[in-house]
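Here the complex is missing one protein chain, while the rest keep their positions.
Labels run A and B following the written order; every chain starts at residue 1.
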Amino acid sequence: MADTRTITVTVNGKVYQREVETRLTLVDFLRHELELTGTHVGCEHGVCGACTVLIGGASTRACLMLAVQCDGESISTVEGLATGEQLNPLQQAFQDNHGLQCGFCTPGMLMTLTEFLREHPAPTEIEVRKALSGNLCRCTGYQSIVAAALDAAQRIREGA
Amino acid sequence: MKPAPFTYHDPRTVSEAVGMLASLDNARVLAGGQSLMPMMNFRYVMPDHLIDINKIGELAYLRFEGAALHIGAMTRQRELEFSAEIGTRCPLLHEALAHIGHRQTRNRGTIGGSLCHLDPSAELVNVTALLGGTLHAASQRGTRDIAFAEFAAAYMTTSLAPDELLAGVTLPLPDRRHGYAFVEFARRHGDFAIVACSALLGLDRNGDIKEAALAISGLGHAPVRPALIERALVGQKPGGAEFKAAAAEAAKFEATADAYVTSVYRQHLARVLTFRALEQAARRAAEQAHG
Partner (left out) sequence: MAEKSFGKPLKRKEDPAFLRGSGQYVDDIKLAGMLHAAFVRSPHAHAKIVRIDKTAALALPGVHAVFGFADLPDSVRGQTLPLLMPHPAIKQPFMPYALAKHETCYVGEPVACVIADSRYLAEDAAQLVEVDYEPLPAVGDCRAALDQDSPLVHAGSESNVAARFPVKVGDTDRAFSGAAHVFREKTYQHRGGPFFIECRGAVASYDSPGDSFTLYASSQGSHRLKRCMLDMFDLGDHQVRVKTPDVGGGFGPKGSFYPEYVDVAVAAQALNRPVKWIEDRRENFLATHQERDQYWDMEIAVDRDAKILGVRGQLIHETGAYVPQGIVLPWITATTVPGPYVIPNFKLDVVAVFTNKIQTTPVRGAGRPEAVVTMERLMDRVARELKLDPAEVRRRNFVRPEQMPYKVGIIFRDGRPVTYDSGDYPACQAAALEASDYEAFPSRQAEARRHGRYLGIGISNSVEATGLGPYESATVRVSTSGKIVVYTGATPQGQSHKTTLAQIAADQFGVDIKDVAVVTGDTATISLGIGTFAARTAVNAGSSVHVAAIEVAAKAKKIAAGMMECLEEDLELAEGYVRLKSAPDVRKSLREIAVKSIGMLGFSMVGGFPPGLEHTACFTPSQSVYSNGTHVAEVEVDIETGAVSFARYTAAHDCGRVINPMVVDGQVVGGVAHGVGNALYERMVYDENAQPVSTNFGEYLLPLATDVPHVDLVHLETPSPLNPLGLKGAGEGGTIGSIAAIVSAVENALAPFGVTLAEAPISPQRIVELLGEHALGRTQ
């Protein structure tokens, strides 16, 4: 008999209650239980950052969390960034600066930057690169992502 | 890469947790998960019981008492990083924390987890060795204080008994006037250090070294406290020639080798980083003296 728990989790403001196997990782829970497939699996050992979500506003590798550990927690994923059809300033900055190519690392980048820009509204390029060092990208060479982050920071400061 | 099945436990108190450790076979403690979860995902480790201690509130604390800093095992690295008081009273710790992983790993990672995982080059392990920290273990049999030197038993193996839980650590605070430094060499930002070196230097009124402490990580299973080098520095003027001599001695320690890094290179880095750490600590000590 599999070991299970019933958990209640809030994701992007919506409350979910599910019974899950205790070994189910948070990223698999989001993707397959809740069918929020925007959070991606890239390595399952905590290096690539494709699975980055915010738990209580703190950026976290969802592949290194068990779903059962998130009982009672409030989680933000990429699906919660836009408002209806309207991309948020960070997302729009990504599009405007060609900050994505295959799109696979992108949700993780967005969540990492959401926390970072909240805490560092006027970052330097070096600070942005350091902040991104926990997220791997193989397509862009990071330059356009850095540009998008700096552009987003400016837009947010200007009240976009 | 999915973990093998286990029975999950989430105790709310230390008492519950140590009860589980005493009675469950093949059990592992889950703290921040940044080291254990990858091992479980790879199935390098397959516990039958997972004891998640993240809900034990009494294990998360940060207290300055006199000349010591008391930190609960479940205090997140992020909390240490954001503590303004640590910034003023033990800036060495902040300098070390800047090298630890990435924001995401520090948001979850704990000081207790890092100490118990005992990676040879872990920054928090190095600082605990440098400051001569005391580890506090809890079990059904009571509490036990373990000096750091006795805590690191072997490669990634602590001297905790199977039924013991690390509850916290006490770090003697360095003298405010001491110069400090934490330097490391890693391949990329946030990577594990290949070699790390921390230093504390206290100067007397003449500007001579009256106290010196060094901790060099990455050579053996635990940070090396090179007593002879430390003693030899006392009474010396802080300067190039003395530091070169100290650095040359630091290169003589035995060092491990693996598929990526030779022992010769580790020894070389020990020399280079010891020199840089002493230089940096001396600069800061001088600033403290004149500032």
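Throughout what follows, contacts are C-beta pairs under 8 Å (C-beta built on N, C-alpha and C of every residue); 3 or more make two chains touch, one makes a residue touch a chain.
Computed from a prediction, not measured in an experiment: that's the story for all the values here.
S.K.: Can you tell me which of B:29, B:269 or B:285 touches the chain that was removed from the display?
M.R.: Candidates B:29, B:269 or B:285; residue touching the omitted chain: B:269.
S.K.: Specify the residue from the set A:56, A:72, A:121 or A:141 that touches the hidden chain.
M.R.: Answering carefully, the residue with contact to the hidden chain is A:141.
S.K.: Suppose we count only contacts with the excluded chain; which residues of subunit A make the list?
M.R.: Interface residues of subunit A facing the absent chain: 21, 23-24, 31-32, 35-45, 47-48, 50, 77-79, 81-82, 87, 91, 94-96, 98, 100-107, 110, 125, 128-130, 132-133, 135-146.
S.K.: Over the whole complex, note the residues of subunit B touching the chain we left out.
M.R.: So the residues of subunit B touching the missing chain come out as 1-5, 38, 42-43, 185, 187-192, 240, 244, 247-248, 259-262, 264-265, 268-269, 271-272, 275.
Just so we're on the same page, only the chains that are shown with their structure count from here on.
S.K.: How far is the middle of subunit A from the middle of subunit B, if each middle is the mean of its Cα atoms, in Å?
M.R.: Here the centre of subunit B sits 30 Å away from the centre of subunit A.
S.K.: Which subunit B residues qualify as touching subunit A in the complex?
M.R.: Answer in residue numbers: 1-8, 10, 33-34, 37-38, 41-42, 50, 52, 54, 78, 101-105, 107-108, 188-190.
S.K.: Where on subunit A does subunit B make contact in their complex?
M.R.: Against subunit B, subunit A makes touches at 2-3, 5, 21-23, 25, 28, 44-46, 49, 52, 58-61, 63-66, 68-69, 112, 115-116, 130-131, 133-134.
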